[in-house]
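One chain of protein is taken out of this complex; the other chains stay put.
For chain A:
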Amino acid sequence: MQIDLRTVTIKPLRQTFDNIARRIGADKPASRYQEGTLDMQQTANFHYRPTWDPEHDIYDASRTAIKMADWYAFKDPRQFYYGAYTLARAKQQDTAEANFDFVENRGLAATLPESVRKTVLELLLPLRHVAWGSNMNNASVCAYSYGTGFSQPHIYQAMDQLGIAQYLTRVGLLLGDVESLDEAKRAWMDDDAWQGLRRYVEDSFVIKDPVELFVAQNVALDGLLYPLVYETIIDDVLSSQGGTPVAMLTQFMTDWFTETRKWVDATVKIAAAESPENKEVMARWLSQWRDRSAAALLPVARIALGDRSDEVLGEVVQQFNARMAKAGVAL
């Protein structure tokens, strides 16, 4: 049964802003994602060159080797504008909070076998620094890339990674204490197992091309790290050893990766599909950074997987290749 409430109807003069209408047609209203994204970045008549980068305009598509006829070809399949983004994250943080409460209130941390607890502290806590590095890299892509379609998701990604670093800190404080964080930082700085990864992260800090940085950080590094650590080591291996509470504490990361990878894949796909030249550049970056990332993660995998590390990481790389092939870049 439908009820029909009457309101005064006035015929609008137009459905949306002209720049949106030029892209989607003038006959339909635009979504909030579209109005909040399309052409938001200024494109013309800049007054001054950046004193910090006089070779370029304030926003300059030539900062990257990737060439696009229209940078608004990049669309976020999640349709994240600020409102949609914060609502999605607030929901996830509710779940995360409930999970932390559950583990804390039932004293589940104390039920973890000592070997599992030790592995988790050794493996997860140095990853705080990796997430912090990603925060910085994504801020960089947001600042120096071209077009809001491409740049916008990177500020969300940057803040997500800060959030992840903070969740990992809480895991550390729950399963250990401040000294555990200090010890993890010492390992990050000095232990052989972490030097390959730290070098990878520090090398990524000096990448100037924003799309290459997107590849090095969000595609190649996170594309191996998250399936390896969260989906495989924590959700499978440690859970079978009595580590299920840990999986609860890192659910945010698992869900987050499943979600963000849709955007990452779409972005790779759109860049590569634009032209054979783009595809070649993307393929080169992807294989270079994938190989470095795999090499850097191998000693980290050994912390939890020992002898099985090569095999498991090999599988993760295979899955990654299949993912990229699906996005249109055969590696």
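Assume contacts are C-beta pairs under 8 Å (C-beta built on N, C-alpha and C of every residue); 3 or more make two chains touch, one makes a residue touch a chain; residues count from 1.
Just so it is clear, contacts and distances are computed from a predicted model.
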Key: The complex's invisible chain, by UniProt name, from "Sulfurtransferase complex subunit TusB", "Methane/phenol/toluene hydroxylase", "tRNA N6-adenosine threonylcarbamoyltransferase" or "3-isopropylmalate dehydratase small subunit"   = "Methane/phenol/toluene hydroxylase"
Candidates A:Asp177, A:Asp291 or A:Glu311 - the one touching the absent chain = A:Asp177
Request  = Just name the one of A:Gln41, A:Thr64 or A:Ser293 that touches the chain not displayed here.
outcome  = A:Gln41
Query = Taking the entire complex into account, which one of A:Met68, A:Leu123, A:Cys142 or A:Ala327 touches the absent chain?
reply = A:Cys142
Task = Could you please point out the chain A residues that touch the chain left off the display?
result = 7-8, 10, 12-19, 30, 32, 35-36, 39-52, 58-59, 81-83, 86-87, 89-91, 93-94, 96-97, 107, 109-110, 128-129, 131-132, 135-136, 139-140, 142-144, 148, 151-152, 155-156, 158-160, 162-163, 165-167, 169, 173, 177-178, 181, 185, 188-189, 198-199, 202-203, 205-206
